[in-house]
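Omission of a single protein chain aside, the complex is shown with its protein chains in their original locations.
For chain A:
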Amino acid sequence: MRNYQLGRALAHGAVVSALAVSLMTTSVLGQSVDISKWSPEYVRSIAGTEEFDTAEACGSVTPLDYEGKLTFWYQGVFEGDPDLLRQYYKDFFETFRATYPNIELEEQALTYNDLLDKFRTALLGNAGPMMVRLQILGGVEFASKGYLQELSPEDVGWKTEDFWPGAMKSVMWEGKAYGIPTNNETMAFIWNADIFERAGLDPEKPPATWDDVVAYSKQIHDNLGIAGYGLVARKNAGNTPYRFMPQLWGYGGGVFDEARENPSYQAIELNSPESKRALQASYDMYVRDQSVPVSALTNQQADNQPLFLAGQVAMMISHPSDYNVMLDLQAKATGGDAEKAQAVIDNMRYGQIPTGPDGRRAVVFGGSNIHILNPEYVDGGEVDEQAAKAMVCFWTSPEWSLKMAYAGSNPGNLNGFKTKWMKERLETIKFLDVTTSMLPYGVPFPALPETPEIMNIIIPDMLQNALTGAMTVDEAAEDAAEKVRNVTSGEGL
């Protein structure tokens, strides 16, 4: 496992990232976090420099002997996730119960793709939990419908400036905060050096631009008969926008102007020439070159990961946890399988996500937020606010926002970077340098109630319409732009 020449990549990207950096450093909510300084070197310099006492901090919000009851839904970790992360989740709930022995906690882990739908159904029946941790996409939708209580970091003893401005945007509705970020992440680009070499490519050099991705993918497919790029185009799956939007933004397109400084989300740009060019790149790979998995239309990341690990896909946008998953698989394999798994690990390379033709690099600024519901939508009609704040404080503390994001993400609370666990993490998960170096290029999803529909339905629909030949690239982009117009004007899809 080696990282791409990081220093060179950072220097190369510094100029072109200025726009994105300025987006992230603007004073959202009157705060100022200079993300441009968040280089791997900076992160390494602050790791392990401070200690935090979670119980003491949260005890000042909710007394440790407080008696209460709490129901809580969250996107959980399950059998396929890295063992390390599952252990931290287990430790978290045990520690919370030990710290607040008189709070009766009923927690329920739900899977990534089910959480939003299940939560919506429960809300329709006024049977929601008292609090919920949702994907970053969900906060504004539910806040705008009145389901969530106002909640800001100050309510649980933290400061707003301790959280990423882009992440805070995702919990803001009409100038008020309705949640707190728990973790935030930017993905990176992963490739198989052995496949690159066999296909006649430099094994240590990832594609620099999205046009290169198309060309590399074709070369790999033509020479080796396997898929070059791990395209993801499944409907109603969060994985699809996380993989397509960096491409769309890289080419200079967007749903609105979300990739620009101070976005207004007014003008729809899905049908701009830049957006069409991004869609054309996917079309070229899937239809013209047939250099991506034929199952891309139904694939999500969990389907591409086995293909990558089996050497059937050469490169893809990757969640940071893939490396830990592979380490787990290797540790559990025996005999010849263990050797093969080690070979896969040795051939894994991480680098920055490619740029568009004009050097623009972008990645989705993802993560999750934690929210407290309004009582009328909760099963039983009551919310134990003190108990809920104890849980919010605990999860968003420097210690636990780091530990709960240990293998795959970054802490929502920036002080998490200063803990000893971050130092330990940097020593054991080497590619963290790469994902950290993507932070300045992070673009938050549009902070609109309709964003889940746009990202999970309209964007995948556009891809599918173009890739299946149901529409031309032009028609698919125009159709998607029209749907965005309808959705945002209240007419529905």
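One rule holds in what follows: contacts are C-beta pairs under 8 Å (C-beta built on N, C-alpha and C of every residue); 3 or more make two chains touch, one makes a residue touch a chain; residues count from 1.
Here, contacts and distances are computed from a predicted model.
Chemist: Which of "C-type cytochrome", "Glutamate synthase domain-containing protein 1", "Maltose/maltodextrin transport system permease protein MalG" or "YCF48-related protein" is the UniProt protein name of the chain not shown?
Modeler: UniProt lists the chain left out of the view as "Maltose/maltodextrin transport system permease protein MalG".
Chemist: Given the contact definition stated above, which residue among A:Asp114, A:Glu382 or A:Glu427 touches the chain not shown here?
Modeler: Answering carefully, the residue with contact to the hidden chain is A:Asp114.
Chemist: Using the touch definition from the top, which of A:Ile103, A:Ala233 or A:Leu309 touches the missing chain?
Modeler: A:Leu309
Chemist: Where the complex has a chain not shown, which of A:Thr62, A:Thr209, A:Ser291 or A:Gln330 is the residue touching it?
Modeler: Only one listed residue reaches the unshown chain, and that is A:Gln330.
Chemist: Considering the whole complex rather than only what is displayed, give the residues of chain A touching the chain that is not shown.
Modeler: For chain A, the residues touching the absent chain are 73, 75-81, 90, 106, 108-109, 111-114, 118, 121-122, 124-127, 129, 238-239, 301-303, 305-307, 309-312, 319, 321-322, 325, 328-330, 332-338, 340-341, 344, 379, 408.
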